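Complex shown without one protein chain; remaining protein chains in place.
The block that comes next holds subunit A.
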Amino acid sequence: MSGLHDQDEVPLLAVRGLAKYYGARRGCANVSFDLHQGEVLAIVGESGSGKSTLLNLIAAELEPDAGSVAYRLRSGETRDLFGMGEAERRLLFRTDWGFVRQDAAQGLRMGVSAGGNVGERLMMTGARCYGDIRATAGDWLERVEIDPRRIDDGPRQFSGGMRQRLQIARNLVTRPRLVLMDEPTSGLDVSVQARLLDLIRNLVAELGLAVIIVTHDLAVARLLSHRMMVMKGGAVIEEGLTDRVLDDPQHPYSQLLVSSVLAA
């Protein structure tokens, strides 16, 4: 795969010098990168390397100690996320962004039906016709390969793989341009994982989504991402096109990471 963007185009997301410390411990530091429309970036690294910290900073769920995140709005205007008012930022996040969590219980309303979960963003953005909301929710369930007849079932009646697909539908219903994913496939069995990855890959291509996906699984990075960043101890130690990093890692740690996976 290759990124299809025009290099002259203003990036969708521009991260500069992002840092977060938990007391004296470094969560992540000095992280900078650009993400273009339709581009998939994988963030890999061992446990504790700062992947989730970085993702949560980008989602403005953590306050950075340094750095900035600029986002190009649909209007074409580029804005600093941390300079935005909270109301505006929340509106942006529930329309133009998505966040698929590792733990479905965090990304879904477990007490609400599948239809209500998918319809929530529509209702959050002013949809007031029940029939339309339900029809749209049904369409999205179908797109993520959940039988629309299960629209009134709750996530508790769904398997792990279905829950992740429901999260995806719930996020994509407003047609966001950027989706963050934190280990969306971990904890699922291999065949379920493969089907989910396939679905994500198709939706990403079809909708032209930009994605930042955190994973410790290099196979996931290989399958989904155009570019990848390797993190260690809160810092980005290597960054490049996915195939290049995986086939010809430059940093000794990346080499170790790649070889240990290949050996395993």
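As a convention for this text, a contact is a pair of C-beta atoms (placed from the backbone, for glycine too) under 8 Å apart; a residue touches a chain by one contact, two chains touch by 3 or more; residues count from 1.
Just so we're on the same page, contacts and distances are computed from a predicted model.
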For this session: Consult the UniProt record of the chain that does not appear here and report its protein name from "Glycine/betaine ABC transporter permease", "Alpha-D-ribose 1-methylphosphonate 5-phosphate C-P lyase", "Nitrite/sulfite reductase" or "Xanthine dehydrogenase family protein subunit M".
Result: "Alpha-D-ribose 1-methylphosphonate 5-phosphate C-P lyase"
For this session: For the chain that's not shown, point to the residue among A:115, A:155, A:176 or A:234 touching it.
Result: A:115
For this session: Looking beyond the chains shown, say which of A:25, A:74 or A:128 touches the absent one.
Result: A:128
Seminar exercise, completed: Omitted-chain footprint on subunit A covers residues 86-87, 90, 109, 111-113, 115-116, 119-121, 123-125, 127-131, 133-134, 151-152
